[in-house]
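Input: one structure, supplied below.
Apart from one protein chain that is not included, each protein chain of the complex appears where it belongs.
Every chain is named by a letter (A and B) in the order it is written, and numbering of its residues begins at 1.
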Amino acid sequence: MSKLTDLNLAQARDGLVSKAFSAVELTQAHIERVEASDKLNAYVLKTPEKAMQMAKASDAKIASGTHGPLEGLPIGVKDLFCTQGVRTTASSKILGDFIPPYESTVTQNLWTDGAVLLGKLNNDEFAMGSSNETSCFGPVNNPYQGANGENLVPGGSSGGSSAAVAARLGVAATATDTGGSIRQPAAFTGTVGLKPTYGRCSRWGVVAFASSLDQAGPITQTVRDAAIMLGSMASFDSRDTTSVARDVPNYEAALTGNIKGLRVGIPKEYRVDTMPAEIEALWQQGMDWLKQAGAEIVDVSLPHTKYALPAYYIIAPAEASSNLARYDGVRYGVRQEGVDIDDMYANSRAAGFGDEVKRRVMVGTYALSAGYYDAYYVKALQVRRLIAEDFNRAYEKCDVLLTPTTPSAAFAVGKEVEDPLEMYLNDVFTVTVNLAGLPGLSVPAGLDAHGLPLGLQLIGKAFDEEQLLRVGEVLETAAGFTTRPNEWWSA
Amino acid sequence: MASNPNLIAGATGDWEVVMGLEIHAQIASQSKLFSGASTEFGALPNSQVSLVDAAMPGMLPVINAYCVEQAVRTGLGLKAQVNNYSVFDRKNYFYPDLPQGYQISQFLQPIVGEGAIEIDLPDGAVKTIGVERLHLEQDAGKSLHDQHPSQSFVDLNRSGMALMEIVSHPDMRSAAEAQAYVKKIRAILRYLGTCDGNMEQGSLRADVNVSVRRPGDALGTRCEIKNVNSIRFIGQAIEYEARRQIDLIEDGGVVQQQTRLFDPKNGETRAMRSKEEAHDYRYFPDPDLLPLEFDQAYVDAIAKDLPELPDDKKARFISDYNLSPYDASVLVSEAENAAFFEAAAEGQDAKAVANMVIGSVFAGLNKAGLAIAESPVTPKQVGQLVGLISDDTVSNSIAKEVFEMMFDEGPDQGKDAAVIVEEKGLKQVTDMGAIEAAVDAVIAANPDKVTQAQERPKMAGWFVGQVMQATGGKANPQAVNKLVMAKLGLDS
Partner (left out) sequence: MSVDEKTVRRIATLARIGVREEELPALAKELNTIIGFVEQLSEVDTEGVKPFTSPVENTMRWREDAVTDGGYAEQVLANAPAKDDEYFAVPKVVE
């Protein structure tokens, strides 16, 4: 173990508690590494002073034996989480220098457990994107570069989070997932991404994209780290009506390594025509690994999979068009004056929103507008039920599902940004999970021909994150993914 | 066409005006519908605003149980269908005092469905007005447009307060009916305690939909007059608007469906100037909330606790106290009035008590600008005074005077009637001998008038007056009348 920044979350935690090093030392090492990471553009706001203060407080708690489960662990926070007194923008110009007078429940849980804030992480504007290129702060570069040294996207929308964890700019990061925004970037960066069951983590204080789909979760180096992070992030929150009143189990304790007799479902509809052979092969490899560990592979069918993306691209924009109506230049954020109030609104929103956000707000407005509501919105909600029912039926035959996380490895910055549909297809394997409200986990499982990370996705039953993580760890161990990006950005 | 007094005469014939009302009633809760901020009236701007009310990013609504209960209570009070499953929708539009950019409301599945109320018309008739629905929704904030030459100011204190929107069927046919409807809704809300009904402070506001048509024709195009905030203004707004539409049509024009404002200063309505782009509210179920559900036991428990409502009270007043329907409806229009009457009527002649309450008490309160709770004369004292009339201790006219002494500021304010009558020697003279002496004296002193009276019996009243005057008003007027007639030989 050469550097403190090489440690994963569990290792750092254990080192702190055993006083092998202090929280100040650990935090300082990460601050320095973050400082030298500007070429990645993962952080949109660094909070080193705050981090050092928090680390000092953590050291005091460790000394007095009153430390929390995440005491002294420096993490990055997606800029979609409102942080009290710390600028929060959702990577949108329209929020300007918005400083929330409140702290999101998820981040509050983390601070209460002792975590240390390194700064706010880049993301696609309002979490709308799959490459982190729609951010008003510019794209994030994947720590992994292309074969010819070209910059690749880190996935999105939690691209800052995935890049930060892959580049060790924090022991872990918070993220959010509306259609794949945790799992797809995790797959693109060789990290672990966990989208919990809808209702597991509070949405209170998280900038909303699509309320019925949004869910917070961690991006981490290991499955164990994801279990530890989720244990802190998850809670029942009476301030969020959609938060589910269930106890938070000890997820780490669920990592027994034992999956004997587990039935792993393979949905045949995920075998899409355009799937590259190497992803197909990796998927097969994943089945073999789980079989070797004692699981049984069963074929299942999710017949409405094909309609998940179209349904998603009605439902998410529809909710977003309404959720983003509050950005009107009146109470916070950026205002562009106009000749009258409507002109002020139109100018502020034209200047404040980027192209993808405008596109989605307009699609959503259209889908909800008179005359189209039934044909588009209601229809999409009906299809959503059929998709959820597909899962229910599949889970009569299996306990978890195994699929690829993405149809490809990370692509070059600028490659897909011109074609919204092409970009949307990134989420083809992940979006069904959000529609059904299920938990999904992406585990780094291999490399493509160019040495770029690829992920496998496990989909669990609602509120069965324990089993999901248990299988994830088995998969992780079997895959033995140890690749690290070469540190071109620090040169 | 005299058969229908509601018809309005135009240059080209008669017109019928048709009205439906949307009443917004603020629920008398401590905190807002979806946030814990206070609902108290009159606080400093933006001081009763939570981060939810200000629609800060990531803020979420959580429903107030009390507001749900009040909506159910009101639904039961309107004898309406209470829906055990309802859904909150977002109504999307932009306005500076609507922080979320949408109002959380109920569209397709409201908490309360069809109901009906009876309104009391001035001629004593009763008419049933259908209630289409009642739904829960958030109030908007307040915009002040006249404080600055180029800016409007926004105060979000009202933003997020709980409203019940009560939508009627287009069943009203005159301004008086619309006014009676609002009064009745207000009475029911106050009886239930679900809304204070204060129109001045805006806790009760009415949007009036007005259209006109030839009698028997299909409904005409309607205009919605927004937020009319007094019963008097509702009448004025309707009359103006109906006349405007009739004149417009008779001049060959067409009524445009539009939203209008009533200006109390000139008694006119005018089209709102804000861009009348086709309203497209893009309603959809609010994904931050789940459906609102409760079981029948919950509704039944609320029903069990319901107070006696105006219509039931009215029926009881008619049957138990033998009151006329009109008197009964006047007394039940406010729960406090009805309670005052009932307390006063205890052990007394109820009809006489009703007359005194509707007459002397209401007139006195009105003149003094007092609420019934502030009446200087207690219900018991009113009852006692009526008792003095019943047992012939005082005459009606003396009772009136005594009431004024009890009511008006002065040495006798608040005193019991019996005490005043005693102190002032106002006891009615019932001693027939004394009355006969007085009658004889007046007849003896006015022989010419006697002759006149025998020719024109109406003159007898003059003698009665003289006798009453001579006895300081204390003689029993019936007895005087009888004697005068007899002595003048006028009794048949």
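In the analysis below, a residue touches a chain if its C-beta (ideal position, glycine included) is under 8 Å from a C-beta of that chain, and two chains touch if they have at least 3 such contacts.
Quick caveat, the model's predicted, so the values are computed rather than measured.
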| task | Check the options B:51, B:72, B:210 or B:377 and report the residue that touches the missing chain. | result | B:51
| said: One chain isn't shown here. Among B:12, B:128 or B:152, which residue touches it? | reply: B:152
| remark: Of A:383, A:428 or A:441, the residue that touches the missing chain is A:383
| said: I'm checking contacts with the chain that's been left out. Which of A:330, A:400, A:413 or A:428 qualifies? | reply: A:330
| said: Touching the hidden chain in the complete assembly: which of B:115, B:287, B:364 or B:477 does that? | reply: B:287
| remark: Note that subunit B touches the chain not displayed via residues 29-31, 35-38, 44-54, 62-68, 87, 94-96, 143-145, 147-156, 261, 272-274, 277, 280, 282, 285, 287, 289-293
| message | Touching the absent chain: which residues on subunit A qualify? | response | 96, 98-99, 101, 197-199, 212, 238, 241-242, 244-245, 304, 306-307, 309-311, 313-314, 321, 325, 328-335, 337-347, 349-351, 353, 358-359, 361-363, 365-367, 369, 372, 375-376, 378-386, 388, 420-421, 424, 435-437, 462
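We adopt the following convention: only the chains that are shown with their structure count from here on.
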| said: Between subunit A and subunit B, what distance separates the C-alpha centroids? Give it in angstrom. | reply: 58
| request: Could you please specify the touching residues of subunit A with respect to subunit B in the complex? | output: 81-82, 88, 90, 95, 98, 100-102, 104, 203-208, 210-212, 238-242, 318-319, 321-322, 324-326, 328, 330-332, 341-342, 345, 365, 368-370, 373, 377
| Footprint of subunit A on subunit B - complex, ascending | 51, 54-63, 90, 92, 94, 96, 99-102, 152, 154, 275, 278, 280, 282-284, 287-290
